[in-house]
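Apart from one protein chain that is not included, each protein chain of the complex appears where it belongs.
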Amino acid sequence: MTTPAANPAATSAGSTAPATSAASAASPDVTSSELLSAVAARELAGRRTVFAGIGLPTLAASLAHLTVAPGLEVVYESGVCGAHPSHLPETIADAVLITDAEAVIPMPTLFGSVLQGGHIDVGFLGAAQIDKWGNLNSSVIGDWHRPRARLPGSGGANEVMANAAEVFVVMRRHDPRSFTEKLDFCTSPGPDRALADGIRPLGAGVTRVITELGILAREGVGEELRLAALHPGVTAEDVRAATGWDLQVAGDLSVIEPPTESELALLREDVDPERVYLR
Amino acid sequence: MTTPAANPAATSAGSTAPATSAASAASPDVTSSELLSAVAARELAGRRTVFAGIGLPTLAASLAHLTVAPGLEVVYESGVCGAHPSHLPETIADAVLITDAEAVIPMPTLFGSVLQGGHIDVGFLGAAQIDKWGNLNSSVIGDWHRPRARLPGSGGANEVMANAAEVFVVMRRHDPRSFTEKLDFCTSPGPDRALADGIRPLGAGVTRVITELGILAREGVGEELRLAALHPGVTAEDVRAATGWDLQVAGDLSVIEPPTESELALLREDVDPERVYLR
Amino acid sequence: MAVESAVTNGPADRTDRTDGTDGTRRGDSPADKTVTMREAVAAYVHDGDTVSLEGFTHLIPTAAGHEIIRQGRRDLTVVRMTADIVVDQMLAAGCVSRLVSSFVGNSSAGSLGELRRRVEHADPEPLAFEEYSHYGMICRYIAGAQRLPFYPLRSYGGSDLPGVNPALRKVTSPYPGPDGESEEIYVVPPVNPDVTFVHAQRADRSGNTQVWGLTGVQAEAVYAARKAVVVVEEVVEDEVVRSDPNRTLIPAHAVDAVVVCPRGAHPSFAQGYYDRDNAFYRSWSAISKDKERLTAWLAEWVHGTADHAEYVAKLGEEFWEGLAVGEAMSRPVNYGRRL
Partner (left out) sequence: MAVESAVTNGPADRTDRTDGTDGTRRGDSPADKTVTMREAVAAYVHDGDTVSLEGFTHLIPTAAGHEIIRQGRRDLTVVRMTADIVVDQMLAAGCVSRLVSSFVGNSSAGSLGELRRRVEHADPEPLAFEEYSHYGMICRYIAGAQRLPFYPLRSYGGSDLPGVNPALRKVTSPYPGPDGESEEIYVVPPVNPDVTFVHAQRADRSGNTQVWGLTGVQAEAVYAARKAVVVVEEVVEDEVVRSDPNRTLIPAHAVDAVVVCPRGAHPSFAQGYYDRDNAFYRSWSAISKDKERLTAWLAEWVHGTADHAEYVAKLGEEFWEGLAVGEAMSRPVNYGRRL
C-alpha cells in the first residue's frame, strides 16, 4: 500500500497520458468540491480504514469506496463503524449513521482501542493554519489568552494526528495566511514536534495536503511538505506564491488528471445526488 | 450505617437478651453454614452494595436482603448487578444470574468504575491464611517459587481488599494454621501493609472475621483484629488457643445470639430450599 | 463509615452520596429515585459547583441546562466535551465562570456568539477556560470514575496545549520503550464533578439506565461524579430493563435521581424517539451573535417557560411531527432460561 514518495498523483507530468483532454475535463462545470473530493478519493487507493468528518472527507471516502478502495471503512469520531446510511448524513453523529450500522461503540473504545490502538490508516483533518511540517492550528487566531478569533479547538484532531498512520488535509483556501511559516497556536502537532517534546509519535503525520492548486506531500519524520503535483494550468510558482513558506518542489512534479467522467458521475449520481456537499 | 467499633454482634454479653434460649437455638440441628450465614447477614445491616462470591457470602447477602438490609445489591465479579435468578446460582457467572438481571457490565467497568471507583460497601473474601492485620493469602502454601500447595491466587481478591470500603471474611476453619502469625504469601494486603509500601489504601481492609467460634473485628488502619464476640458456650481462651497469634480480646466482649427461628426459616425455605449450600 | 478519613481518596468519600441524608436515597428496596427536574436541580446544583453535562451530539441534556438557568445558579464550572448551544445559553444566562472542554462551537453549523464574546472580549466578563482534546476529556472522566490519580494518553506531544493548560503533564514509563530507551507520555488528572447530568432513552425507577445509538462518555461521566442525575425520555417497568441487561449502560447503584423529561434533549436527538433539529442549530449562530436576540430568546424560551413540558408544548405538535422518526426495531436475542 505504499505510494511512491513524491508521485502521489495519477498522471506523471512527463507521461503520455492525455493531459490535454484531462485539462478540458477541469472545465468550469466541475465544482471545487467535486475536484477536491475526486482527487482525495484517489489518494485513498488500497486503504482500509478512514477516520473522517462530514463533508469533503466523506465524499472522498464514498467515492474511493466505489472506485480505488472497495473495502474502505469510514470510522466516525462519534463511535460509528461500518455505517450504511439511508440518507446523506448531516453530522458525524447523524441518526442515519447509527441505524443499520455494523457497530456503534463507546467513545473511550473509539479513541482508546480503535484510534490510539492503531486501527486507522488515514485520518482526515481540516485546519485554519498549516505549516511546512504539517502541524495544524484549529484553536485560535491571535494569542490563545485573548484571541482575535476563537476557533472550535482540537475536538479529536490532536488524537487523529498522533495516532492515525497518515493524515490527509483538504484545504479549500490555499493562501499564505493559511499556509503559514509560523502557526498562531499548534493544536495538532506532527511527529517532528512530538519528537522534539520527547514523545514518540505513532503515525507519520500529514502526508497529503489537497487544494485547488495541487497536492503537497511528505512521507514522515524529518520531511517538509513539498509540492508534488499540480492541477492542469497551475504552475509551481503559483503555488509557491500562495504558500507562506519557501515551498520546495519535488523533482518529479506531476500533473493531476482532472476528475474523470466516471468519477463525476459517481459523485453526482451515487454519492451526493442532492448536492448537499457538492456545492 | 456505622457499627459501634467493638460491638458488632446483636446481643451484648451484659444485656438482658435471652442468651439462654438463643443458645438453645444453636442446637445440633443448626448447621455450620446456617450459623455462619445468619451471623454474617446481621453484619450487613444497612449496607447497600456487597461484592460476593457464591456460597456462604451469597447466602448471607440473600438473608440480609430479607431482613436487615432490604436495599442490598449483590455485585458479582463477573459483571452482574442486580441479579434476579430463577434458580440458586452455582457460580458467580451462572446463566441464571444474567437472565433478568438489572445490568450486566464489562469486566473493565466492573473492576475500574464500580470496585475501584468506590461503589462497594462490603466485599466478602475467603483465604487459606489470615494474619492479625487482616492480610490474606490465597496463593500458595510454602514458598511461591516451589509451593507445597498451589492455590488459585488472587482472582479479584487483591482488588476487593484494596477498594471495598470494608471486607468481611467468613472462615469455616478456625485454627492456628489458618489464623497465622506470618502468612506464607500475602496475596491481598490490608491498608497497613499498603501504607508501608507507600500506597494509600482506599478501604478499611478486613473489619469482620466470622467463624464457628466467634467474630474478630477491627475498624481500620493501625488496628489489629480483636476478639469481639463469642458464640454461646465458647470461651475467649478457646478462641485464643485456636488463633496463631496473641489474640487481643475486646473489653466489651459480647455473646452472639444464635440464628433465630425466623432467620433459619428464611434460610431454609426461601434462600436455599434445596440445601445446595446449607450443607 | 468506619474508614479512616485520612486514608480515603479520590472523589471525597463516595460513600456519602448514598447515606440517606439527602433524603432521596435507598434503604428500602426497590428505591424509587424519580424526581422532577426542578427538584433535581434544586437538590444537586449549588452556586460554585462543578457540573458535567454529557452527551456527544446525541442525547444532550438540554432541559437540565435550561432548568439550571431558570434557578439562577451562578459561578458554575461546566465540564462538557463539546461546548455547544446549551453551554452558550448557560454562559449568556450568567451561570458559568469556568469552562472545561475540548470543542467550543455550534457543532458543524457555526459559532457560539456568547462564548466568543466571553473569550475574545471578556464581554460581559472573562471566562476561565481549561482546554483539552476530546480524548483528554474522556481520560479525565475515566480517571475520575476509576479513582486514578492520572490517566496516560498518546496525545499532546509537541502541542501548544500543555503551554496553556498546566494540568497536562508528563510521566516517565517504568518500562523501557520499544528501542530500549526510557519513554515519556502525557497524562491528564481525574475530574470528579459535583454532579453529572446525562440524558437517556429510558430507565427503571431505581435508575438502571438503558441507552442505544451513540453512548458517548456518559457512563464514565456518571461514575466520575459525586451525584448523578439521569434524565430520560421515559421510565419503564423493571421487566423491560431486565429483558436486556446488557443494554443497561448505567447501573442503579451509580444513579442518585431519575428525571422523566420527554424531548429533553432538543435540539439534539434521541435515537428512535425524535430526530435532530438541524434548523435550530443553523439558526443559533445568528441568534447568539446578537446579544439582544440571545437575551430575548432566553427570556421567551427558558425564563418564559415554567419547565420543559411548557417548552415542548410551546414548540407545538406540528413542530414535533417534523422530527418524528419511523421504526427500525432491533431483533431480539435469547438470554435463555433454565429448564
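Here the chain labels run A, B and C in written order, and each chain numbers its own residues starting at 1.
We adopt the following convention: contacts are C-beta pairs under 8 Å (C-beta built on N, C-alpha and C of every residue); 3 or more make two chains touch, one makes a residue touch a chain.
Remember, predicted model here, so these are calculated numbers, not experimental data.
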| item | value |
| --- | --- |
| Visible chains that the absent chain touches, using the contact criterion stated earlier | A, B, C |
| Which of A:G126, A:G198 or A:G220 contacts the chain that the document leaves out | A:G220 |
| Candidates B:L35, B:V75, B:A128 or B:A162 - the one touching the absent chain | B:A162 |
| Hidden partner chain, touching residue among A:G123, A:P147 or A:G203 | A:G203 |
| On chain C, residues whose C-beta touches the chain left out of the figure | 6, 8-10, 12, 147-154, 169-175, 177-179, 183, 185, 187, 189, 201, 210, 212-213, 215, 240, 243-244, 246-247, 271-273, 275, 324-339 |
| Residues of chain B (touch criterion as defined above) contacting the omitted chain | 53-55, 77-80, 90-95, 98-100, 104, 106-108, 111-112, 115-116, 135, 139, 144-159, 162-163, 183, 185-190, 192-202 |
| Interface with the undisplayed chain - residues on chain A | 1-3, 5, 46, 48-49, 65, 70-73, 75, 80-82, 84, 86-87, 95-96, 98-105, 109, 112-114, 116-119, 121, 163, 165-166, 191, 195, 200-204, 207, 219-222 |
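FYI, only the chains that are shown with their structure count from here on.
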| item | value |
| --- | --- |
| Graph class of chain-chain contacts, one of line, ring, star, complete, other | line |
| Distance between the centres, which are taken as Cα means, of chain C and chain B, whole angstrom | 38 |
| Inter-chain centre distance, chain A versus chain B - centres from mean C-alpha coordinates, in Å | 59 |
| Distance between chain centroids, defined by C-alpha means - chain A, chain C (Å) | 32 |
| Residues within chain C bordering two or more other chains | 142, 219-220 |
| Interface hub residues of chain B, defined as touching at least two other chains | none |
